[in-house]
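Removed from the display is one protein chain of the complex; every other protein chain stays in position.
Presenting chain A:
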Amino acid sequence: MKKEDTVKLISAEGFEFVIDKKAAMVSQTIRNMLTSPGSFAETEHGEVTFPEISTTILEKICQYFYWSLQYASGKETEFHIEPELTLELMMAANYLHT
């Protein structure tokens, strides 16, 4: 996979998730970060740090990105969310505009 096609998402604890740009852009916020004309630091380096998102949540988010990319077109599948993660995940979703 080419480096230009991927993006590195870093959690509050410093864990790094390297995923497809295409998947990351499911989030409107990340899409703006990567495509804004002013070339922000994120665009230049291909990595985004989220100091307020924990590793567990970020992992779940990345899973969601791929799930969404695959099934968003209406296929009847469930995206499983553990009940204890719900609240935090919700917060992150609002933040990421997903």
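Keep in mind that, in the parts below, a residue touches a chain if its C-beta (ideal position, glycine included) is under 8 Å from a C-beta of that chain, and two chains touch if they have at least 3 such contacts; residues count from 1.
Here is the rule we go by: contacts and distances are computed from a predicted model.
Q: Given the choices "Cullin family profile domain-containing protein", "rRNA N6-adenosine-methyltransferase METTL5", "MAGE domain-containing protein" or "GTP-binding protein", state the protein name listed in UniProt for the chain not shown.
A: "Cullin family profile domain-containing protein"
Q: Of A:Thr6, A:Ser54 or A:Thr98, which sits in contact with the chain we cannot see?
A: A:Thr98
Q: Across the whole complex, list the residues on chain A that are touched by the chain not included here.
A: The missing chain touches chain A at positions 28-29, 32-33, 36-44, 48-52, 64, 68, 79, 81, 86-87, 89-91, 93-95, 97-98.
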